[in-house]
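So, chain A:
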Amino acid sequence: MLPNEIFEKLRSVYSDQIIELIENHPSDSFITVNASALFEICHSLRDEAFFMFDYLMSLTGMDLGENLGVVYHLYSMQLKHKIVIKAFVPKEQPKVPSVERIWRTADWHEREAYDLIGVNFEGHHNLIRILLPYDWEGYPLRKDYTAPEMYHGMKVS
Partner candidate 1 sequence: MSEKKRLDLEYSQLDSDRMRLNVGPQHPSTHGVLRLEVEIDGEIVTEVIPHLGYLHRSFEKHCEKMTYPQIIPYIDRMDYISAMNNEWPYVMALEKMLDIKVPEKVEYIRVIVAELNRIANHQIAVATFGLDAGAFTPFLFFFRDREYIIWILEKLSGARLLYNYFRVGGLAGDTYPSFKEECLNVIEKVRKTNAEVMDLLIYNRIFIQRTANVGILTPEVAVNYACSGPVLRGSGLRYDLRKDEPYSIYDRFDFEVPVGKGEVGFVGDCWDRNIVRMQEMEQSCRIIEQALAQMPETGDVKANVPKRIKPPKGEVYMRTENPKGDLGFYIVSNGTDKPERLKARGTSFVNLSVIPEISKGYMFADLILILGSIDIVLGEVDR
Partner candidate 2 sequence: MENTNFLWDLMGKNIWSVLLVISLPLMFVLVYALIAILAELKISAWIQERLGPMRTGPWGILQPVAEVVKLIQKEDITPDQSSKLLYNLAPFIIFTGAYAAFAVIPFSEAFVPSGIDVGLFYVFAIGSISAMGIVMGGWASNNKYSLMGAMRAVSQLISYEIPAAFAVLSVVVLASSMNMQEISKMQTGWFWNWFIFGGPGSISKIWVIPFTVGLTLIYFISSLAETNRVPFDIPEGESELVAGFHTEYSGMKFAMFFFAEYANMFVVAAILTTIFLGGWNSPFGDFMQGPWWGVFWFIAKSFSVVLVQIWIRWTLPRFRVDQLMYVGWKVLLPLSFVCFIAISLFVMLK
């Protein structure tokens, strides 16, 4: 299924929650959705017979200035098609519903996005830092991040 067909299908069910489809060759085309409805959309993307996106390839957190973005790269094992879903949330309140219950692989990906970007995934069972030390402060992949001078008496450079 092509991205525009997926977009139309989603649009027919979720109407306003699906914001736009951006196609810009040679870039990947992606669908922007409303973050509040993300869980339901992902759920139907996995379970509906014409989507069958059972394989979450990658989950990326992004810093876009005043917004934080979460990008989902989905793939279907049965139907062999893929789609990119994006959701944007304001930086002050970066709350995105967790899709960990839909794709278990999102568990660590979401922890990573929380760790490095600071996206708060609601409904994640264990949202703690994964790559950085558990008591690290700040979210390094944000553009306005400045590394601390010292960490537990060790010089950070």
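On how the list was made: all candidates are chains of the complex that A comes from, given by their letters.
Going forward, a residue touches a chain if its C-beta (ideal position, glycine included) is under 8 Å from a C-beta of that chain, and two chains touch if they have at least 3 such contacts; residues count from 1.
This one's a predicted model, so the numbers in the text were calculated from it and none came from an experiment.
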Out of 1 or 2, which chain touches chain A when the complex is considered as a whole?
1
Chain A - residues contacting candidate 1, complex:
24, 26-28, 30, 54-58, 60, 62-63, 71, 73, 77, 80, 84, 103-105, 107-109, 112, 116, 129-133, 140-141
